[in-house]
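Sharing a structure, written as structure tokens. Questions coming.
Here the complex is missing one protein chain, while the rest keep their positions.
Then we have chain A:
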Amino acid sequence: MSLRIVVTVKYVPDATGDRHFADDLTVDRDDVDGLLSELDEYAVEQALQISENSDDDVEVTVLTVGPEDAKDALRKALSMGADKAIHVEDDDLHGTDALGTSLVLAKAVEKAGYDLVISGMASTDGTMGVVPALLAERLGVPQVTLLSEVSVEGGTVKGRRDGDAASEQLEASLPAVVSVTDQSGEARYPSFKGIMAAKKKPVQSWDLSDLDLEAEEVGLEGAYTAVASASERPARTAGTIVKDEGEGGKQLAEFLAGQKFI
């Protein structure tokens, strides 16, 4: 038996950088360093663990849709231990929204061939957390999302989803789309050997025509939403800061009473 896992990873602007918008109100990707979304490292980690714990012949492919620099994200995932990578890159992808991204990802995983797709819980820039559900809808396969624990055995994926009201045990047959949370277990650091090995691993590049997609279906033109304005949140007016000299608790209570919280 063999198991083909495709991990979807996003290249995002560093959250600790000064993120902002470009003139066309898309996320500015030039002024802030990019990296593999930390939340997708958890997806790569779970794919590698499933591979390591399996008696089957497992192949882990990492897939990204993004600009030229997004190769860095693939390289990092390969150095963690993934086997090969696919980069979907096309100028017409600029400004693609979540619906469009899920379309491109669906076409790409179908072309690549898959038994299991593993995604992160959300991208650290868009933070929508909807692409895995959209991907499952498009592929017509079960959605087993937001797992804090995941395992695959004999064509079945099982996992635990910690929801607001309850913690649920889920189960579905493969093929399926899974997403994992940052509670699923720390992601490994690439080893020196892993970094060297990654340089020799194959990275395939596909554009829209490789996926039988038209420019109008994606990008700003294909977007289903329009951003009318983006304004920087005004800095909060400087608050009062006191040093506790024994009266700090009382002073704070006084402030809270003044604001009618007590």
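Note that in this section a contact is a pair of C-beta atoms (placed from the backbone, for glycine too) under 8 Å apart; a residue touches a chain by one contact, two chains touch by 3 or more; residues count from 1.
Criterion: contacts and distances are computed from a predicted model.
Its UniProt record calls the unshown chain "Electron transfer flavoprotein subunit alpha", which is the correct pick from "Electron transfer flavoprotein subunit alpha", "3-methyl-2-oxobutanoate dehydrogenase (2-methylpropanoyl-transferring)", "Elongation factor 4" or "Zinc-finger domain-containing protein".
Taking the complete complex into account, A:Val141 is the one of A:Leu35, A:Val58, A:Leu116 or A:Val141 that touches the chain left out. From the options A:Val104, A:Leu170 or A:Ala187, the residue with contact to the chain not on display is A:Leu170. Mapped onto chain A, the interface with the missing chain covers residues 15-16, 19-21, 25, 39, 97-99, 102, 121-122, 124-125, 127-130, 133-134, 136-138, 140-146, 148, 158, 161-173, 176, 181-183, 223-233, 236, 239-244, 246, 248-253, 255-257, 259, 261-262.
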